[in-house]
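Just one protein chain is left out here, and the rest sit where they should.
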C-alpha cells in the first residue's frame, strides 16, 4: 500500500511539468503556430524559478517569475515568426539552443547549491490518511495543471475567444478577411504557451530535484510537443498522455533505485525509455485513421495577409 | 516618417548573401552590449570569442579540427533542409556512426592494415544511415514527424554509449573508468601536417562540401531536393516522389553525420568516452542555416562556428567567461539570420505620411 502510494505521488510529480508545458503548446498549435522551442523556454523558466527560489524562498514568486521568463523568451520567437514571418521550425530550434545556453550561463554560479522544495498546498492533517494523501499531498502546480486541462477545454470549445483562436489556426486568410487580427491572436497564444512552458520549467527545481543542473529538463519539452500530436490537439487526451509518461519515468527511477524485477533491464535502457516510448506513442497514434485530421490546418505556416 | 515592407518581385540574391554576414556582425555588436549589461567584459568577450582564434595562428589547427565535423554534418543537413526534411537528430546519427567505428576498432584491436580505417569509415556512415533510416521509415510509411523521432533517437543514443562503455566495451585496463580501450595505431586517423593535431578529417570535410556543391547545383539529384523543398506538389507533378526524396535526404544527412562521428572518434578522441557527444550535431543546424543551405556557404559557416567554439574556450581562461556564453552567441547568430530572412523577399520602404492616405 505504501509503495503504491509512493509510486502514485512520484508519477504525479513527474507528469505535472510535462502536462503544463504540453497544455501551453496545445493552445499555441491550435492557433496555427508550431513552437519547437518548448524545451528552451522550460530551461529558461527553470533557471528563473530556481534563482528566485534560492534568493527569496518564495515558491509562488518563483513560479510566477518562471512563467514570466518563459513568456519573455516566447516573445523572441513570436517577433521572429509572427512579425517577421521567419521559418517556425528553425526559429523554434534556435530558441531551444538559446534557452540551453542562457540557462547554463545564468546558472553557472549556482551549481550544487540546494533550494527547498515547494510545500504541499493543503495542511498535512488533511493528507494524513493514505486515501486522502493521494488527493491532498501535492503542491500547487499539480492542482493547477488539472484545473488548466478543464479551463483550456472550456476556453477552446465554449467561448467566443476560443472559437476565434481555433478559426485563426484553421484558416488564417479567412480569419483575416473577416476582420480578426491573426497576428494578434497568435501573439497571445505564443505568450500563453511561453508562460506555461516557463512555469513547467520552474517545476523542476521546485517539485523534482531541488537544485540547478544544466539541461535539467532533459528533453521533457520535446516530449510535451510530441504529446500534443499524440493527444490529437485535445486537452483531456493530453492528461492521459502526460500521466502515461509520468509512469514510464517513475519506473526508471525505481529501476535505478534497484527496485526488484525492474533492475533486470539495464538502467541505460530505462533512461532511454521515455524517448523510445515517445516514438512508440507517435507510431501508435499515426496508425489511427483520423490521425492527422485534427491538426490545425495552418499549423507551422507563416501568415502573410494576401492584400 | 514610417517604414513599410513591400514584396519584391524577385527574391534578392544580394540579401541572401548579405544577411548571414550581417547576422554575424550584429551578434558581435549586440552581444558585446548585452554581456556588458549583465556584468561581464562584453567587448573582451566578443574579442576573445570572435577575433583571438583568427589572430592567434597557434589556434588555427584547433579551428580546422573543430570546423571539420561541423562542415561535414552541416553539408548533410543543408541537403536535407533544402528538401524540407527536418532531420534534427544529426547528433544521434553522429553518435551511432562513432559507435559503429568504435566497434570496428575494437574488433580489429591489435591488428594492422590499411583497410581498417576505410572499414571504420564505411561502418560509421552505415551506422549514421541506419539510425537516420528509422525516422525516414516512420515518416514515409506512417507520416510520423521526423523532427520528433530523430531528436528522441538522439537522447536514446547517448544512453547507448553509456551502456556500451560501462558494460561490454569497457576498457579492461581502465581502472573503473567508463571508457573503451585506446584504439590501436591502425585505427587512428593520421595527422596530415606533422607536429599539429590537423588530421585527415579536415581535407575530407572540404572535399565533401565541394562534391556536395557540385551535385546540388548541377545534378538531377540536387534539383530533386530543391524542387521538393520549394513546391512539393510541383515536384510530384514533375515525377519526383516525395517518399524517395525523404529517404535520400535522411540517408545522405545521416551518412555524413555518421562519417563525422567516425572521423572524430578516430581523430581527436581515439577511444569512446562519455564525453563523445559534443553537440556538433546540433551546432551543425546553425551551420547549415548560416551557410544558406549551400555547401560552399557551409564551409564558411562551419569555420565561423568553430571560431566561436575555440574562442569560447579562450574566453573561459582569459576573462573567465562561462563556457555557456558560446551557446548564446551561436543562438543569437541564428536569431539574427532568421530575422534577416524577410529582407530577401521584402524590401523596406520609407513612407512619408503626407504622401500617403493609407490608413494602417
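Should a chain be cited, it is by its letter among A and B, assigned in written order, with residues numbered from 1 in that chain.
By our rule, a contact is a pair of C-beta atoms (placed from the backbone, for glycine too) under 8 Å apart; a residue touches a chain by one contact, two chains touch by 3 or more.
Just so it is clear, contacts and distances are computed from a predicted model.
Trainee: Not counting the visible chains, the remaining one has a UniProt entry; which protein name from "Fe-S cluster assembly protein SufD", "Chitooligosaccharide deacetylase", "Response regulator" or "ABC transporter" does it give?
Mentor: The UniProt record for the chain left out of view names it "ABC transporter".
Trainee: Just name the one of A:166, A:186 or A:220 that touches the chain not displayed here.
Mentor: From the options A:166, A:186 or A:220, the contact with the absent chain belongs to A:166.
Trainee: Can you say which of B:227, B:272 or B:321 touches the chain missing from this structure?
Mentor: From the options B:227, B:272 or B:321, the contact with the absent chain belongs to B:227.
Trainee: What chain B residues would touch the chain not displayed?
Mentor: Contacting residues on chain B, toward the hidden partner: 6, 9-11, 218-221, 223, 226-227, 230-231, 233-234, 236-239, 241, 357-359.
Trainee: Please identify, in ascending order, the residues of chain A that touch the omitted chain?
Mentor: 160, 163-164, 166-167, 170-171, 173-175, 177-180, 293, 297, 307
Criterion: only the chains that are shown with their structure count from here on.
Trainee: If you average the CA atoms of chain A and of chain B, how many Å lie between those two points?
Mentor: 28
Trainee: Quick check on the complex: what are the chain B residues that touch chain A?
Mentor: It is residues 86, 88, 134, 138, 142-145, 147-149, 151-153, 155-156, 159-160, 162-163, 166-167, 282, 285-286, 289, 322-328, 330-332, 334-335, 338-339, 341-342 of chain B that touch chain A.
Trainee: Across the complex, what residues on chain A touch chain B?
Mentor: For chain A paired with chain B, touching residues are 36, 76, 79-80, 84-87, 89-91, 93-95, 97-98, 100-102, 104-105, 108, 214, 218-219, 222, 225-226, 229, 266, 268-269, 271-272, 275-276, 278-279, 282-283, 286-287, 291-292.
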